[in-house]
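All protein chains but one are shown in place.
The letters A and B name the chains in turn, as written, and every chain counts its residues from 1.
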Amino acid sequence: MKGERGRELLSVRDLTTVFGRGDSAVVAVDGISLSVRAGRIAALVGESGSGKSAAALSVMGLIDPPGRVEAGEIFLNGRDLRRRPLREWNACRGRDMAMIFQDPMNALNPVLPIGRQLIETIRRHRRVSGAEARAIAIAQLERAELHGGDRLLRKYAFELSGGMCQRIMIALALVSGAKLLIADEPTTALDVGVQAQILRELDRVRREEDVGILLITHDLGVVAELADEVYVMRSGRIVEHGEVFDVFDRPRHEYTRELLDSRL
Amino acid sequence: MKNQVKTGKQVSAWIGAVLVLGVLAAGVFAPLLAPSDPLDVHMAHRLAGPSAEYPLGTDHLGRCVLSRLLYGTRLSLFDALAVLAAVFAVSVPVGLLAGYAGGRTDRIIMTVIDVLLAFPGLILALAVAAMLGPGALHLLLAFAAVWWAGYARLIRGMVLQLKENDYVLAARASGSSHLRIAFDHILRGAARPILVLASMETGTILLSLAGLSFLGLGAQPPVPEWGVMLSDSRPYIQTEPNLMLFPGLAIAVSVLGFNLLAEGLREPGGPSRSWRNSFGGAAPKRSRAAKPAASARIEAQRGHGE
Partner (left out) sequence: MKLLEAVDLTKVYADRASGPFGRSRPGPPAVDGVSLELRRGETLGLIGESGCGKSTLARMLLRLEPPTSGRVLYRGSDITDWKFGRMRRVRSRMQLVFQSSAASFNPSFTVERIVAEPLRNAGVKSAAERRLRILETLESVGLGAAYLDRLPAELSGGQQQRVGIARAIVLRPEILILDEPFSSLDFSLRRQAMELLAGLKEQLGLSYLFITHDLSIVGRFCDRAAVMRRGRIVEQRPGAELMNEASHPYTRMLLDSIPARHPADRTYRLDRTYK
């Protein structure tokens, strides 16, 4: 596991995603390129409508019609997903890459205890017995400092706070060994105190488990806290890319400067 | 794909509208369209096949089937619409009151509704109709008396949901009266689903009315009504199946028309505008872009590996 820090997990080149057809077609993602390395956090920053979420869903292969990925290459662990059979892309989801969302309460199944969701996910990707899967689930939760073992596994999403749910979502995302985590506004729906917990947890998984994170956010505070490198997105294009210190100290693009200036 | 579904819905709405309008027109213009008097008995021509004089043939009393069908529209369809109007005239205000006022008012209204709903509707309508004696008007009353409860309940549910909207709170904060809120904000929001419901239920009511007439509880012979026509032609089902076929078809076409119309009304508007809104930068929240994300969530989490 160790020693692969800095390895390129995800490399996206000239990705273009379009919604709709003909005259009403909208280019949501317009030829963007980015990469995520193991143990590093790349922030994709933009305002709503900039196409950052569409970019994330494109990488996951979750763009529903009438949207479609029209061009570009998506290399995951060196394999171009778009040139492989769809089945392979589907198999990667959960196993090699996983995604967490803004609203953790909605992302967990409300009628199943969280333990069952964790165990089912583990067993879908690994050949283990139920008892082994349970042990793996508990270990994963322990690492995220979610104690309580079996008792926690029996809980339902509605019995837990939003912050707990989001941490469980992160555990669930990584439980089957995914090394690439796409986090779409993971703290936006949460209170400030809880937001800090989630940021800390994301920092931990990238440091201790060498997970590479593509962090999608509109919040420059979150970027300043967490990111190693920054991609600034606007109207489907990446207008600036650089190491986080460079972007904050010496923004090159007008729009980046505007964003930095607009902070309250 | 979404585009195709939408256009499919629009097509069904158009077909439905054409069918409904066609049937309505047939009823309205029956005197102009009908080749002969629907009540004229010509025993000499009884059970005749289609001819120039009787395009759809004659029934067991030698009456023109086409004319009876056309005039029947007036009774069958217009009765159904009258029942519908009566039902909604009761259920909309009651549902609105129960849902919006809440509390004790709601509990009392809902208890009454629950009691009414505990009886099978058709049987109860039968009982009321039997009590009032046979006849079209009595049947209408019986229907309205029984049928409103279910709709009132549905409408109350819609109101309860709409009441939670922030814009209702905003209206209260700006000093709007309850009456204004109930009409401007809540009834307006419920208008479309109520319309869909009404369109769908016209078919059901039409069927039930025809059924009751068939049983001899509604319109009485010799009135040309589709249910009565079906009932009249029952003895000849072996020899003259056409006699049952035509009123049956008329009922089926009308019901289908209303159902298609309802289906089409359910989701209005073209897709172009909503897409422009979600990506053209107009309305960022509540955009359609968020929807694929929502559906993708669980998929993304669980993964799709075998």
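Please note the rule applied: a residue touches a chain if its C-beta (ideal position, glycine included) is under 8 Å from a C-beta of that chain, and two chains touch if they have at least 3 such contacts.
Here the structure is a predicted model, which is why all the values come from computation and not from measurement.
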Option touching the unshown chain, where B:V112, B:L169 or B:L215 are the choices: B:L169
Which residue of B:S51, B:T105 or B:S177 touches the chain not shown here: B:S177
Touch list for chain A against the chain that is not drawn: 47-48, 162, 191-196, 199-200, 203, 207, 218-222, 224-228, 244-245, 248, 258-259, 261-264
Contact footprint on chain B, counting only the chain that is left out: 165-167, 169-177, 180, 184-185, 188-189, 277, 281-286
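One rule holds for everything that comes next: only the chains that are shown with their structure count from here on.
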Interchain centroid distance [CA atoms averaged], chain A/chain B, Å: 48
